[in-house]
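Only one protein chain is missing; all other protein chains are in place.
Now for chain A:
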């Protein structure tokens, strides 16, 4: 077990952009608001079942608010990323942590994606894919200008790295 040579994965060097907390929080709130609103409207319209519609709505709203308050701040501390000359390294998740590593020599495509919410917060996601359909690495919550620069840098590095990527 934890012998003298015990190792662990070190945290990647860079934190995600501070605005990610707001972005994640908005996602939680929107994700909660839709079912709560549906249940609330139904509760207002259907008299006999009002209690059994409004109760889950209240529970859901409370749970969603708690998650929105709690998880984004936790994620912000845990979501980290790093790009070296050899590899892309990303850590995500809180309860289910996940570290993903893709070597530069095997990277096939570099995509930058900005959803509507991300645009609102000035954020972007960089996705790096390899020849394995299960090996994609996503760097979420980057400042959109930094993301564009990173994508450019990644493209340049992968272009300069020899190998057929499979």
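The definition used in the following text is that a contact is a pair of C-beta atoms (placed from the backbone, for glycine too) under 8 Å apart; a residue touches a chain by one contact, two chains touch by 3 or more; residues count from 1.
Please note the rule applied: contacts and distances are computed from a predicted model.
**Q** What is the missing chain called in its UniProt entry, if the choices are "PH domain-containing protein", "Rod shape-determining protein MreD", "Phosphoribosylformylglycinamidine synthase subunit PurQ" or "Insulinase family protein"?
**A** "PH domain-containing protein"
**Q** Of the listed residues A:18, A:77 or A:153, which contacts the missing chain in the full complex?
**A** From the options A:18, A:77 or A:153, the contact with the absent chain belongs to A:77.
**Q** Can you list, in ascending order, the chain A residues touching the missing chain?
**A** Where chain A meets the chain not shown: residues 1-3, 5-12, 77-78, 82, 84, 86-87, 89, 95-103, 106, 130-135, 137, 165-166.
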